[in-house]
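The complex appears here minus one protein chain, its other protein chains still in place.
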Amino acid sequence: MASPEIRVLDKGFVRLIDHMGSDLSVVNAARVSFGKRREAFEEGDAKLIGYLAEHEHTSPFRHTALTLHVKAPIFVFRQWMKHRIGSEFNEISGRYVEFPEDEFFVPAAFRRQAKVNKQGSEGEIDETGRARAMESYLESCRGAVAHYKELLSLGVCREQARCVLPLGLYSEVYWTVSLQAAAHFIRLRADSHAQWEIQQYAAAVRSVVEPIYPVGLKALLTSGKG
Amino acid sequence: MASPEIRVLDKGFVRLIDHMGSDLSVVNAARVSFGKRREAFEEGDAKLIGYLAEHEHTSPFRHTALTLHVKAPIFVFRQWMKHRIGSEFNEISGRYVEFPEDEFFVPAAFRRQAKVNKQGSEGEIDETGRARAMESYLESCRGAVAHYKELLSLGVCREQARCVLPLGLYSEVYWTVSLQAAAHFIRLRADSHAQWEIQQYAAAVRSVVEPIYPVGLKALLTSGKG
Amino acid sequence: MASPEIRVLDKGFVRLIDHMGSDLSVVNAARVSFGKRREAFEEGDAKLIGYLAEHEHTSPFRHTALTLHVKAPIFVFRQWMKHRIGSEFNEISGRYVEFPEDEFFVPAAFRRQAKVNKQGSEGEIDETGRARAMESYLESCRGAVAHYKELLSLGVCREQARCVLPLGLYSEVYWTVSLQAAAHFIRLRADSHAQWEIQQYAAAVRSVVEPIYPVGLKALLTSGKG
Partner (left out) sequence: MASPEIRVLDKGFVRLIDHMGSDLSVVNAARVSFGKRREAFEEGDAKLIGYLAEHEHTSPFRHTALTLHVKAPIFVFRQWMKHRIGSEFNEISGRYVEFPEDEFFVPAAFRRQAKVNKQGSEGEIDETGRARAMESYLESCRGAVAHYKELLSLGVCREQARCVLPLGLYSEVYWTVSLQAAAHFIRLRADSHAQWEIQQYAAAVRSVVEPIYPVGLKALLTSGKG
């Protein structure tokens, strides 16, 4: 039933598990105001949807739902879960599951700390440091995983041993949202001020949501609200 | 696409517009904790769902969604909309739409004010008063509708004219909820302390939700939580 | 402890019951991102708050709370309660309480149905109809209240008798919200497209919120977001 995975970063993915409704659901939820209902999406309906988004009549966009299965690094999920309103998350539990080896994020390139934007990055680090940065990064993550395995072999419970695992570790989540909440996530996280890694997920989520609710998504993104 | 109407009270109904998922969705949202996913509901899954409900692991029950179309008197919707968490409502607007005649709730019987329970009712009123009560009730509602029509004919805007309409007037709503929120509504409003009229809607909602998520609904109702 | 009532419409009011925090709370909730905290609101803080609102970093605005006590007609509360996200309502129950006489809204003027905007109103109705409109309106509401009393006297329970009461009846609510949710309400309901009656409540809410969070409210209203 689930759709194919859209690959994101080096080991992550986004895939659609299920969804409810279409652009027509938005129209019909709005049309209940006038006591009307249609069986097919008609020409004028795109205009109505645009009007709703522009005037912040957002409730019709919430009579929809999507469940996505996402594999992403923990630091990405920590940003993602700030989008809590109208979002449901269920995540792999490090209390139940032993994390596999090498399941951590490895950047394709290391970006420089931005000069002006204190939370941003820009370009790549100097060429002279790149090889050492990658070595250092891998040493750190592999070291952490090795220590994690050692702690488990000494009998330490998973819930404590995981404390040494890195924030770059991949995890998996079921995420259920309305079209409005998905659009809000895409709008804020596809933005150039968001961390580059989560931008890739926002693009992947967009590519899943867009075919299902093309008019509704466009209207919400264009309005810049909601 | 929409299902047949389940008739409620004298002129109301509940019908399913759309839904997402099944009991298997609950299982898979829970199983993501163990990094697992199944394609079919298996025998042990009912036990897992029971465990989740009993231990208030409610988030898996929220990776589901239903949209219902409901016609009910306004005083019923005013109780219904207290269930706001995880619920979306879109309603007919009395600013847009002129209310039709005779679209108000008429009780099949008038109940007596309860002696002990200050917010309750019990039995029927004395037989001597019944005919007059019905006359009085109908006079009031018909009078209000007639005055509403007169105000409109004098040019008064709908948004003001509706002030004279009675709380027993029927309205229509699109209601979108997760299985958990639906179960919570059913549990509290099918209860004998709830007003009799909303109990009828709770029963109708149950008859819509049960075939879709039979195991999940039973688990949530049995646990008495969530 | 509660503040004086701000009178709204003919018999309504808004008054502050309690609140938590100030503009400084917004600043400190935002500054936790940088690991900092201040004891006093400083000059640059208004700029930070403006930046947060403009860039939709809305969560700092939600580390605040206000409780208002509001008396308004039911049709106003029905619009108000559409603002459900981050809002808590507790309302007088018509199951418990017998409604007093003459506690219904009487408009100072009847507006005409708007020609273009199907949900709007404009100007006043023709002078020739005004006296009759008022008579008709009062007859309807007084008639409904009289029938309500009669039903009660016949032994009908309050929960059924109230069905004949008009949507213009006054009710009372405790409303608890964050600054963000209050600003959202004010922004959408002080707008000229909102019904005139609820605009008056939006203005009263603003006059309560503004002295408590002057910088935060201004930033949210100016941004036109959140």
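Think of it as A, B and C in the order they're written, each chain with its own count starting at 1.
By our rule, contacts are C-beta pairs under 8 Å (C-beta built on N, C-alpha and C of every residue); 3 or more make two chains touch, one makes a residue touch a chain.
All figures in this text were calculated on a predicted structure; none of them were measured in a lab.
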- From the touch rule at the top of the page, work out which displayed chains the omitted chain touches. A, B, C
- Task: Quick one: say which of C:124, C:139, C:172 or C:210 touches the chain that got left out.
- Result: C:172
- Contact residues on chain C toward the hidden chain run 1, 17-21, 25, 28-30, 32-35, 37, 39, 59-60, 62-65, 67, 69, 88-93, 96-97, 172-174, 176, 178
- Query: Touching the missing chain, which residues of chain A?
  - Reply: 73-75, 78, 81-82, 84, 87, 89, 93-96, 104-105, 107, 110-114, 118-121, 125-126, 129, 132-133, 136-137, 139-141, 143-144, 147-148, 150-152, 154-160, 162-169, 195
- Task: Identify the residues of chain B touching the omitted chain, counting contacts across the whole complex.
- Result: 55-56, 59, 82, 85, 188, 193, 224-225
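By our rule, only the chains that are shown with their structure count from here on.
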- Task: Round to the nearest whole Å and give the separation of the Cα centres of chain A and chain C.
- Result: 36
- Compute the distance, rounded to whole Å, between the mean C-alpha positions of chain B and chain C. 25
- Item | Shared-contact residues (touching 2 or more other chains) in chain C | 82
